[in-house]
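For reference, the structure I am asking about is given below.
Every protein chain but one is kept in place in this view of the complex.
== chain A ==
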């Protein structure tokens, strides 16, 4: 028990329609670490992310944040499952960035950022607005704060989405293929923001097809296949000539 992982899963499992999509996943990440998750389509990468970020319930196993189990409340020494409202509170500690951005289309950029702090934390608007401005400057979009998502490019939308997650001060950030929906020329601006975030010490789990990002920014690379983690290595070893066979086979496919 005496490890100091930021977030950790033990025997995490998920079944869809009788099909075991995640098979006993043990995944752990230290504070400030960046892990890239690679793997073929349908291997369960997104599923693991949705489970770890509490967006979806697991069918087995546990998730620990700072060594404390998520989704469980201990009252008078007895454990019970968290209610939806308690789960919502736990989710504020976990940020999620989607492949398809999922900005709120009926709100402008500023309102997209303000909703979380004002509705969830009941922060005064002024205070939240100040934090939003700091974050929008950081992702280079302060000049666009009155625009609606439909008026932004994909790269800009994804940067807003990252700021919207960051304004909740999450302790871990999950990225599910954050650049896969972008035109190639817009990928860089999003990766730059993510690199900046990694440099600032954020704990990050990044599902990606960008082997360049995995190689240069991540501390560890994890390979998924058919609902299991089949390999974990430092980028240097992962992308080296004498990597294990499954890694080589996978990399041959994507490169």
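Just so we're on the same page, contacts are C-beta pairs under 8 Å (C-beta built on N, C-alpha and C of every residue); 3 or more make two chains touch, one makes a residue touch a chain; residues count from 1.
We adopt the following convention: contacts and distances are computed from a predicted model.
Chain not shown in the complex: UniProt lists it as "Amino acid ABC transporter permease", one of "Amino acid ABC transporter permease", "Fe-S cluster assembly ATPase SufC", "succinate dehydrogenase" or "Ring-hydroxylating oxygenase subunit alpha".
Across A:43, A:108, A:158 or A:179, the residue that sits in touch with the chain not pictured is A:108. Summary of contacts with the chain left out: across A:146, A:180 or A:240, the touching residue is A:146.
Residues 50, 53-55, 84-85, 88-89, 91-92, 94-96, 98, 100, 102-106, 108, 115-116, 119-120, 146-148, 150-151, 161, 164-165, 168 are the ones on chain A that touch the missing chain.
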